[in-house]
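Next up is a structure, given as structure tokens.
Heads up, one of the protein chains got dropped from this complex, but the rest are sitting where they should.
Right after this comes subunit A.
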Amino acid sequence: MLADFLEYDFLRNTLFTGIIIGLIAPLLGTFIVVRRLSLLADALSHVTLAGIAFGLLLEKNFALMISPLYTGIAFSVFGSILIEKLRGVYKAFQELAIPIILSGGVGLSVIFISIADGFNTDLFSYLFGSVSAVSKSDFYSIAGIAGFIIIIIVLFFKELFTLSFDEEHATISGLHTKAIHLLFIVLTALVIAISMRIVGVLLVSALMTLPVAASMRFAKGFKQMVYLSIVFGEIAVIIGLITGYYLSFPPGGTIVLVSISLLILSIIISKQRSKATS
């Protein structure tokens, strides 16, 4: 099954990128889920879409060759900072920031797309992922950014964990909670932007939350949940990419369906287990 992936360059890029994404999306996703910010990822992915549409527009109408990856990253990071500002404005209704940013992202995307007079299949691959969309240079960019994200998470793991568990306690103990939170949001934006090539903008948040939801059924502790989420994430990406390629489906769809299958299986197994022990 893997033979084609190892033989053809473009598939190899896709597979390696997929393995990277399968690691960092659930890694950051663990923090997103325990902080109850799952919808934040959705809002940011729609802003990323606007960034991609903008990049494609530049490419088509002005022949500017900026990879939509970078315009996507720029919009996503900008959107993440905007969400933080909005959460500050509506202190009592912080979740309002999410529909505001989400609809803003879709609105902008539609306008960019129609200015460019409609795009081709390229946009479709950004929405749902593609097995053939990762160029060599995309791969290097994604690997570089992912390396940066992993280093930051390892360095700030204890602070991110402490903040997630009890924000008030973190503040009292003297941590710079606002700065750590901002760092976290920007990391989220970066992960979403670099994941979209594989799973697609509309399904990025699934890869950040579904493996975590599955591992939550088993994990006793936080670190254990992080490791287990990554295992589930990798299984979903690898099986999803291979089946997507052989069945000619966009990999976003197959990755999400594998994730959901793993989730259902986890729920069934953990229920059986708790029955057996009680």
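Everything that follows uses one rule, which is that a contact is a pair of C-beta atoms (placed from the backbone, for glycine too) under 8 Å apart; a residue touches a chain by one contact, two chains touch by 3 or more; residues count from 1.
The working rule: contacts and distances are computed from a predicted model.
Engineer: Out of "High-affinity zinc uptake system ATP-binding protein ZnuC", "Hydrogenase expression/formation protein HypE", "Electron transfer flavoprotein small subunit" or "Carrier domain-containing protein", flag the one the UniProt entry gives for the chain missing from this complex.
Structural biologist: So the chain that does not appear here would be "High-affinity zinc uptake system ATP-binding protein ZnuC", according to UniProt.
Engineer: Which candidate, A:7, A:117 or A:168, sits in contact with the chain we can't see?
Structural biologist: A:168
Engineer: Have a look at A:91, A:158 or A:275 and name the one touching the chain we're not showing.
Structural biologist: Touching the chain that is not displayed is residue A:158.
Engineer: For subunit A, which positions touch the chain that isn't shown here?
Structural biologist: Residues 34, 155-156, 158-159, 161-162, 164-166, 168-175, 216, 219-225 of subunit A touch the chain that is not shown.
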